[in-house]
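With one protein chain withheld, the remaining protein chains of the complex are depicted in position.
Going in written order, the chains are labelled A and B, and every chain counts its residues from 1.
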Amino acid sequence: MKFLSTRRRHPLAGLLVVLLGLVLAGTLYSAFRPAAASDTTSDTALVAAGRQLFVVGCATCHGLNGEGVLTKSSTNYGPSLIGVGAASVDFQVGTGRMPLAQPDRQALPKEPSYTEEEISQLAAYVASLGPGPAVPSAAETDVSGATTQDIVNGGDFFKTNCTACHNYAAAGGALPYGGYAPSLMGTSARHIIEAMVTGPGQMPVFDDAVITPDEKRNIVAYITSLKNQTRYGGSDLGSKGPVTEGLWGWLGGIGALVGAAVWIGNQGVRAGKKRT
Amino acid sequence: MSTTAAEPTSRSGEPPQTGAGGSTRAGATTRGGGAVAWLDDRLGLGGAMKKQIRKVFPDHWSFMLGEIALWSFVILLLTGVFLTLWFKPSMNEVTYLGSYPNLRGVTMSEAYSSTLHLSFDVRGGLLMRQMHHWAANLFLASMTIHMLRVFFTGAFRKPRELNWIVGLALLQLGIVEGFAGYSLPDDLLSGVGLRIASGLMLSIPVVGSYISFFVFGGQFPGDIFISRLYTVHVLLVPGILLGLVAAHMLLLVYHKHTQWPGPGRTNNNVVGYPLMPVYMAKAGGFFFIVFGVTGLMSALMQINPIWMYGPYDPSKVSAGSQPDWYMGWLDGGLRIMPNWEIHAWGFTLSLNVFVPGVLLMGLLFTVLGAYPFVERWITGDNREHHLLERPRNQPTRTAFGVSGMAAYAMLWIAGGNDIIATTFHMSIEAIIWAMRIAVIVVPVLAFIVTRRWCISLQRHDRELVLHGYETGVIVRSPTGAYSEIHAPLTTERAFTLTAHERQTPLELAAAEDENGVPAPGRSKQGVRARLSQFWYGDSVEKPTVEELDEAAHHSHANGLAGSNGHHLGIETSGHVGGEDYSLQNSGKGR
Partner (left out) sequence: MNDDRRDGAPDQVVAPTGTEATHDDSLLLAGHDEPIADPGIAEHEYRPTDVDPALERRAERQIAGMFALAGVLALAFCVAYFSFSPAPDGQSLQGYGLSNLTLGLTLGLSLLLIGIGAIQWAKKLMTDHEIVEFRHTGASTQADRDEAVAAFTVGAAESGFGRRTLVRNTMLGSMAMLGLPAIVLLRDLGPLPGDALEHTVWRKGVRVVNDVSGVPIKPSEVQLGQLINAEPSLFFEERNADGSVTPAQYEGTELQVEKLKAAVIVVRMQPDDITAAPERKDWGVEGILCYSKICTHVGCPISLWEQQTHQLLCPCHQSTFDLANNGKVLFGPAARPMPQLHLGVDSEGYLIAMSDFEEPVGPSFWERG
């Protein structure tokens, strides 16, 4: 807790508390929702509402019953959603990746097309199709109580499993054939955990049996600590490593120094008259 | 001209300035004071000092690029000494208990732990570390642009070839020194860099694995490499660098600085400002500016945040693992090299690693080192040169240099392909394929385009000298024809534009004697003559006296010549100011 208590006078602390409050409110809200969603037989209303939305917005690609429309020749159709679970829907729709703007390409995050409530309805419907990972509970995503030890442990897992694609500062990186691993700086704790559990797109799955929910929460705690970290040495230049450093060294450093050299070397203003 | 001529009198008429500066006969009883006499009695430096104190340096911004390198080197020494007071070059495993929370309790090498300590528990430590790293980047960058300046202006020619070689040695050692420094903190990024370096060593035919085992004291990473590297980084290489910097400077003083041609600036003089006081102030001031810029960069821009990377662990890697910029082109070479590997007779030759990783660097420095001698052989020019050449007046050399820069740039782009891919939403594979082609094609195109460009600039200069500059004033002649008025250049300008040598290709001695027997040694001479022809063949020469007269006569014949008596495109006397031009028609507008 020293980590947090020493920061309470931070200029951004107030803002952070408000943000945390909002996140907490959101996660608390979602905490009730998956509980309801997992109980699929009882909450038929939610499922029914979800089905309504699904038929309108998703069935074209994923099939009327979420069975998927698989053709070998075209990628214009979606995979089966049976067994992908509520977590997958919450991630894909909640980050705006679904509905897909451009088939044939990596799903890009954008403004979600559905409200939180609609997403929960969709998630409930898809979860009812077959057992799959549920939306993580508030306890699983809440990193406010993370100790230094938790963060260090999360950092170890992060650097072993995540940095190869997402880079050391979670700023993202390149994948084959134009793909990329996104920056995690703007991704919520819930969505990060859902991504690990469900393996969206090309991202591999990191199952709970191999990286436990506690360890996942630690990873999120580490990423959160990176987000809130003071920039000790100045601007991070995008956290892209030595390439941007070199670029700034040339443009900023050498640029300024050559400018200085030009100033030193030039003759300066002349009076155009003789000394009296 | 009378004003400057009068100057020495007025200056010597002033009272003596300071004791030390005023006396060049230290040790004599008349002037200089006790301290100077005391020193000179023991060192006898008066003789040398009297010439050097007022040594003349010409003024031009491009002459100060090497100075950036010199001053960054000084900054590196200063900040480096500070860092050594805390850094522990040891690979012993320790548990980090310092104040950076995200790594507390992690097992790491003492080198990494002490670098964290330096960054978070030593006040000003992070600043000094960042200044050291930024200064290293600037050191190599300024050496590079300084080298390009020397190359493109022909400053490497006789008698400065040896200093060119010394400079190349400085650049190479600087790269080694930089990479060593990048590797010392033993963080994840530098560990991956060293792992790649060990991979490059392994690719060396026959002895690769032995070299790697000897360097790392066994299998990579071993437990001794950081302390070995530390000695190399703080003692061996800086020692050699210091010696070479001193040699570089001494040769500079001995040869005296080159200068741009211009009025009164000839191959046997140097025109500029005295070391004491003007260049002391300018160079000294520049030191502070370089130091200050490095400080500001380090205040505002983070470099190598080792705490984010974590300690080296052979099973971890980060996306965007890159070397510092000066190794980027080699890394690019590794990336675009096709995956050729030869397996024969039970041995493996990794061309995919060995060629870009080991040979490429050797190739660059061999070409650069041989260049002055090759050019001298082709041009047959064995005279001393102290006047610089404008790049356009050596189209082939300039084209060759730009072509080399283009190849370097392509490799450089390839070295950052993953960052480029994510920044501009491109595909890594597309960039690599583009660069595989570009690294061959672009230098060739660059050569052709630059050469033609230079030649057209030469032609432009020639036109300027012959016909003056375009005024933009259109006149209509009594016969109704329109033409643009050209105004003559000032004599100074015209002289500067023509103050370079005519370039004549080497002539091949008679191919055959009268009996049709080929002359001996002709094939080598033939190659040389052909190269020389290629070197100079297309150059546009400055006008001759006759051509100038002809041009002037031509414009005269048009009846539009100025009325003040002179008939050339150039003023021949007096009118230095801008208002006194007479307008002339060059006859070009029709």
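What to note about this one:
Just so it is clear, a residue touches a chain if its C-beta (ideal position, glycine included) is under 8 Å from a C-beta of that chain, and two chains touch if they have at least 3 such contacts.
None of the values given here were measured: they were computed from a predicted structure.
Just so you know, the chain we are not showing touches A, B across the whole complex.
Of the listed positions B:86, B:273, B:365 or B:408, the one in contact with the omitted chain in the full complex is B:273. Per the touch definition above, the residue from B:84, B:231 or B:348 contacting the chain not shown is B:348.
Set against the missing chain, the residues A:96, A:112 or A:201 yield one that touches it, A:201.
Against the chain not shown here, chain A presents residues 2-3, 6-7, 10-12, 153, 156-157, 160-161, 164-165, 173-176, 179, 199, 201-207, 209-212, 215, 229-235, 260, 263-264, 268-276.
One rule holds in what follows: only the chains that are shown with their structure count from here on.
Residue ranges of chain A in contact with chain B, taken from their complex: 2-3, 148-149, 151-152, 155-156, 159-160, 163-169, 171-178, 180-181, 222, 225-226, 229, 231-237, 239-250, 252-254, 256-258, 260-267, 274. Residues 3, 59-65, 67-68, 101-106, 119-120, 126, 130, 134, 137-138, 141-142, 145, 188-189, 282, 285-286, 289-290, 293-294, 297-305, 307-310, 313, 315-325, 328, 415-419, 421-423, 425-430 of chain B touch chain A in their complex.
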